[in-house]
Each structure stands twice: as C-alpha cells, then as structure tokens.
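In this view, the complex is presented without one of its protein chains, the others remaining in place.
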Amino acid sequence: MKDNNTITFLIKAGDAKGLVSEITSFFYQRNFNILSCKQHSDTLAGKYFMRIVIDKNDLKISRKQLEDEFSQFAEKFTLEWKVNYSDQLKRVAILVSNTSHCLYHLMSKLNEGELNCEVPLIISNHPKLEYVAEQFKIPYYCLPVTKDTKPEQEQQIIDLIEKHHIDLIIMARYMQILSNNFVTRYNGKIINIHHAFLPAFEGANPYQRAYERGVKMIGATAHYATPELDKGPIIDQDVERVSHEHDPDSLKRIGKDIESIVLTRAVKAHLDDKIIVNENRTVIF
Amino acid sequence: MKDNNTITFLIKAGDAKGLVSEITSFFYQRNFNILSCKQHSDTLAGKYFMRIVIDKNDLKISRKQLEDEFSQFAEKFTLEWKVNYSDQLKRVAILVSNTSHCLYHLMSKLNEGELNCEVPLIISNHPKLEYVAEQFKIPYYCLPVTKDTKPEQEQQIIDLIEKHHIDLIIMARYMQILSNNFVTRYNGKIINIHHAFLPAFEGANPYQRAYERGVKMIGATAHYATPELDKGPIIDQDVERVSHEHDPDSLKRIGKDIESIVLTRAVKAHLDDKIIVNENRTVIF
Amino acid sequence: MKDNNTITFLIKAGDAKGLVSEITSFFYQRNFNILSCKQHSDTLAGKYFMRIVIDKNDLKISRKQLEDEFSQFAEKFTLEWKVNYSDQLKRVAILVSNTSHCLYHLMSKLNEGELNCEVPLIISNHPKLEYVAEQFKIPYYCLPVTKDTKPEQEQQIIDLIEKHHIDLIIMARYMQILSNNFVTRYNGKIINIHHAFLPAFEGANPYQRAYERGVKMIGATAHYATPELDKGPIIDQDVERVSHEHDPDSLKRIGKDIESIVLTRAVKAHLDDKIIVNENRTVIF
Partner (left out) sequence: MKDNNTITFLIKAGDAKGLVSEITSFFYQRNFNILSCKQHSDTLAGKYFMRIVIDKNDLKISRKQLEDEFSQFAEKFTLEWKVNYSDQLKRVAILVSNTSHCLYHLMSKLNEGELNCEVPLIISNHPKLEYVAEQFKIPYYCLPVTKDTKPEQEQQIIDLIEKHHIDLIIMARYMQILSNNFVTRYNGKIINIHHAFLPAFEGANPYQRAYERGVKMIGATAHYATPELDKGPIIDQDVERVSHEHDPDSLKRIGKDIESIVLTRAVKAHLDDKIIVNENRTVIF
C-alpha cells in the first residue's frame, strides 16, 4: 500500500479570486495529471489553503526545476508552500516513557505497511519499553532524566534527532514536558497525544480528574506540541462513553485504545501530507 | 408506553455487607415482585447505591404504610432513600429563551408518550417562543428580565413553580444565570443543558471558543444546576465530529441536535427515577 | 442563515486530465469568484465528480446565457451537469404515516431557517398527523389507501406533486411501498428513511428483527428510493449503542432520534446541492 508515486504540494494564501484556476493550470500546462486537489477557504480569517497531488510519473524535469518554477509562480501570488515526494520516506523518532500501547499500535501499523515512514530510533527516559524496541528491531536510546539533568538530557535527544535526520517526533505517551526551546526548534514537527479531550483536563492526571468531575465520556487529543502545554493545534480527537461504574483505573484502560488510535491517525495524516496549520488550528485534507 | 404500575426506591448507603440481601428480602417478605434491582458500589468513596423497582399491583397495604415500614427498616441500616410511584406523574416546568430546538424535541417526545410527566407551563424571558407553546397548548409565561429586575423576575418564576407544584425544572437553553438562592432552593430539581462538552468551555459562547480552539468534536452536557456555573453533576453528554470546514455558525447548527438529544435523555432518566447524585457525580441506573 | 447568493454546479465526467483546470478557468475567465470547489476521482470506475460554487453577485449575464455557455463547454468534455441557484427555493413534499418524530424534526429545522426549501404540503395515508401540519400551518392531504385503491391513491399523490411543482419528496416514515412506476418517475428526487442500518434488516419490522438477532447497535439509513426496496443509493447512516436491556419497544424509541437526524441531514445535503449519485452510491461533497 505504500505510495511512492506522488508529489504533494501544500499551499497557503490570502483568499484570492482565481487561485484554483491559476494553480491547477500551472500543473496542467506542465502536463501533470492532478490526482487530487482539495481546498479550504477560511472566510473569517481571509485565508486560503490547498493540497494538490500530482503524478510523479509525469515529472519530465528535475525536482529542483519543478520547485524553482513553482517558487517563481508562488511569489507572484504570495503563496506559502511546501512540497513532499512520497518516495522520500519521512524519518520518525518515537519518544516513550513506560506505557506501551501507543508504541505497539504505531509499530504494528508500520509493520503492516500502513505508515509511510521509517523509524530509525525510539527514545525513552525509562528502560522499561526496551523489549518492545527489540521486538521490532529498532534501536532504543534510554536517556533517564532528573530535574537537574533535564537540559543535558534534552540536548542528547536533540543530538540524536539531528544525527538521524528526523522529520517527525512522536510523543507516544512520553511523560516529560519538553522545554520551550526544544518545542520551538521543532515547531510543526512534534505530535503529542494528550490523554484527555482537550481543552478539558489539560496537564497532569486527566483520567483522575475526569473521574472526579464525573464525565460520561472520556477522550484523547493528538496535537502539535507548542510552548504552551496542551495548547497546540489539534489534529484529531476521539471519545468513548463511560459510566459511574468506571473508576480511574478503568478510565485509564479504556482510554488506551482511544489514545493509540487518535495518535496513529494524526501521525498518518501528517505522513500523508494532509495537514496545514492555520494559526492555532489545523486544516486536515 | 407510559408506565403507571411500578414503585421505585432509590437508596444510598455506606457500603455494607449483606445490604442487597436485606433490602431484597424486605420486599420479598412483603410479597413484592422485584421487577428490577440495580446496584453500584463506589468502593473508592465507600458508598453503596441501589435502585429497586417493584410491582404496584403487589401493594396490599397503603403507600403510607409501605413508606413507614421501609423508613423503619432504613433507619436500622442508615439508608438515605426516596420512593416514586409511576402513577404520580412528575410536574415539569420548562424554561426557554429564544432557540426552539430543545423545546421542540421535548414537546414531540412528550406528545408521543415517551416522557412520563406533565408540563403545566413554559417560562421564558423572551416572547419569541410563545408560538411553540401555543402549538402544544401549554401556558406560556413571558417574564422579561434586566439586570435591575432580576430578583423580582426570579421571584415570579418561584411563585409560578410553587403554584404549579413543579417537581422538575428544565433549562432548555434558558440563557439567564439563575441566582445561587434559586439553584440551592431547587437542588437536584433543575436540569440544565450546556452547549459544550464539559468541563471544556464552561460559561458563555462555547461554540465560538470551540471554533477558536480548533477542536475536532463538539458536544453538549446535561447536568443538575448547582450554584457554581456549569459545575453541577453531569447526567449525560454526547459529541459530534466536526472539521476545519465548520465556522462557529455551523458548529451552532450541528450542536443543536446534540443538545436536544442529551437534554431529553437526561430528563427521561430523571423522570424514570434512574439517577442518584453521588457528591458531584451521578449514578445512572 | 438562508443562503441566496450562490450558484452551484454539480458535474460528472470521465476522469480526464486537466479537467479541474479547464472548469475553474471557465469560471475564472468570466470573473466569477469560486467560493468552493470540491472534487472526487472514482479511480476504480474511471469517473470524476465536481461541485463548484460561485458567487451570484458576479453574474453579469443572464442565467440562460451562463447555462448556454457552460453547456457548450460541457459538450467539449462530455460532462454531465446541473446547476442550482440558491435563491430558487426547492419545493418539498413530505409523506408521513402515523409517527411524528421525523416530521417534527424536519419542521423545527425548517422553522429555524436551517433547511433551504419550502414545504407547500404534507401528504399522508392516515389522518393522525394532521394536527402537526396544522401546528405549522401546512396543508395536509389525507389520502387513505387500501390494496385495491393503491393505484388511484398514488395517482392522487402524483397529481398533488405535479400541481405543486415539487422538487423533492421526503418519505418521513411513510409506511407504504411506492410503485416502481412512481419511484422511477421521481428518480433521484425521493429520499426515504429506513429504520435500520442498511443493508442489514431491509424490509419490514427492522427493530423486531434487530432484537431477535441480538445486535449491539441499531441504526437508520437515508437513501434515494429506487424500484428495489431499500436498495437505493445511501446518503447517510448513523447508529446508537444498545444492549440486552432493550426490548423491541425500547429499540424503536431509541431509533427515533437516529432516524430523525439521519433523514434531516440527508435532506439538507440534497437541498444544499451536495450530492451526486454515482451508480448505486453517492458522492457527498
């Protein structure tokens, strides 16, 4: 199922008359078959978003040349844009602590060919999940952390990420708060799963607090990490019905599947170049 | 479908060994057929809840006598309890402002015999929905309110509620905040629908704020009103998936069905004597 | 919220390279602002679908002229197409029998300005729901039917539909099977709500059969009526969780809200020109 024959452009613009026509003509004139073209007009903010997928087999010039030509075109319309080639697998680092459910879910999907990426490493502040990494033959870096060693440990993570040319960092229930510095450095490249239906229960112990508030549904939220904790652009959310019969431990157990699925869906949307961030919200094509 | 042949006891206790057996024996010895018996042990709080439904046709003594005997029994085990007879229709007042969807939903269910209650009056601070009341031939009291006249207006509401022997007050999108005094007076007897998935977006303009936060699901929450705004025991909640395509107006429109359904479900659970409040949470049998 | 400023084209084609570009250019060259443009490529069937919405305020020529020009253009690319002007309200006939929930839901949405249509008449084979029609001041035609009078009664319905220039017929729990003749005559113009999650439980008594099969969720399906009963293109579906505690009557009660919401959503999608039928499936933009 891995797609390696497409080129995807993600484009942001002011909401300009004629833009669909201009952009599609750009590709049409170069003899590209447009496989998919989706747009969104944020009329309240006066912004325009487009995702356009073309057939790599139609590429008769170099990638550089295509990009140069599009760059010139984009300047004329003051478009922000980026391009992704599906044959260039994104490189993903997974950060975990000591619960395995999100990691297993990601690994089994990767295994079955459903995630268009490579995972060169798993990083953790705990030794506990090393066996999972071993099961899937992925290098596991255990970088324990205390209050005092936090800056050094984060630097070690950065070094690993840089060394391995990582494109996306997945916080698969990594239970440390990353520094502003770290988060800003990898802006738009860190996906976190929060174990609550944001903006409810931001921060620590959401299941306990959900129990205390007596909610009748619990949820999970995948979002891009930003310096403000649990405030970043939401990619996906889901919920499950619960009742008075569920104590905090049951909520935690029920929540695991929601977390796994929501995180993996968000990661897949990112890997498939379906997300454009619009201020603090996301457009998911 | 209206049930008028049952007697329902709702019981709270400390989690005592043997209580199921003792309580069911109480009824068994008096030759009552137990139609339904549900329990919940809140092991964290050390509390026990029971709902027991018996067949009214088995009642060979007076209601007063049954209650006296159960009262004596309850004292022995320090039970809190109340009893409801399904042939005594609860009397409901509906408070509305200017959106009709919750009112229509309640009225059409009432009309089809699905809500075990009478609605002797609808109260509003606006004249707008009088036509709905007229459609269903229910007296409509329009009590406009300003900051200055709030206490007087609330007293008018109280007078109406007392005069009509109201058992349950439904805030079907009544857009005024009731005073602590009012809410405390009718503790456990006011069901409000909040147009958000609590505890997210407590207070005003939840759809606008949901839009700004970029959530991927919106919801509604029915709860008993308590002095702290939107903090009362939750009875029911539900959500619907939304996307970047929905502006605040669309969210509002989508939210209407969730609000209507959640409110009516909560009201039905209350009318069917299925709810016991446990501190700030609810047990829904 | 009623939109009366847009023109919507629904287009079907063979999956032709360059079509997005050509079509959007058609409108761009005529100085139309494209408000929305959605496409779908059915790559398995080799078909292409587009919905394009333009701003009526940009219309500087007559509607006829626009249609003539588009017609010429469409011929070149062998497009099937139709155009709708949002200021031309669609005229809707509602058919009911003796349950009111779907009718109330439609009426309350219409009342709140959420359905872009007029309802000049309600037709029923029963007198029972006349009071609902009266509540909303809509003419009610009661056309009782027996096996013997079926052809005549259907002719009476056809006469009413023709006389009132009806664009859409909603079967809001109309419990008669319409003849092939009728259904074929109004192909793509009859929306039916089936009280089950199709293709499960086609035909009569779905809730009873759902109960007997012991399903854990029940649902409803809105679809265009076609000669084969309950086999037409599905527009929308939804489900609700149920349990062993629900007997057929409870299932029926729970199902009502699903039916109402699914039917109204399907009707709204149709009225907003968001549906293109693709053989026996639907594209919902």
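All chains are identified by letter, namely A, B and C, in their written order; residue positions are counted from 1 within each chain.
Rule of thumb we're sticking to: a contact is a pair of C-beta atoms (placed from the backbone, for glycine too) under 8 Å apart; a residue touches a chain by one contact, two chains touch by 3 or more.
If you're wondering where the values come from, they're calculated on a predicted model, not measured in any experiment.
For the chain missing from the display, the contacting residue among B:N33, B:T78, B:N98 or B:N205 is B:N33, taking the whole complex into account.
Of the listed positions C:E22, C:E154, C:D167 or C:D236, the one in contact with the omitted chain in the full complex is C:D236. When the omitted chain is restored, the residue from A:Q29, A:N111 or A:S243 that touches it is A:N111.
If you put the hidden chain back, the residue from B:S41, B:N111, B:Q176 or B:Q208 that touches it is B:S41.
Within subunit B, the residues in touch with the undisplayed chain are 17-18, 20-22, 24-25, 27-28, 33-39, 41, 241.
The chain not shown here touches subunit A at positions 1, 99-101, 104-105, 107-108, 111-112, 114, 135-136, 249, 253, 256-257, 261.
By the touch definition given at the top, subunit C reaches the unshown chain through residues 40, 42-44, 197-201, 212-217, 219, 233-239, 243-245, 247, 278, 280-284.
Here is the rule we go by: only the chains that are shown with their structure count from here on.
Distance from the subunit A centre to the subunit C centre is 37 Å, each centre being the mean of its Cα atoms. Among all residues of subunit C, none touch two or more other chains.
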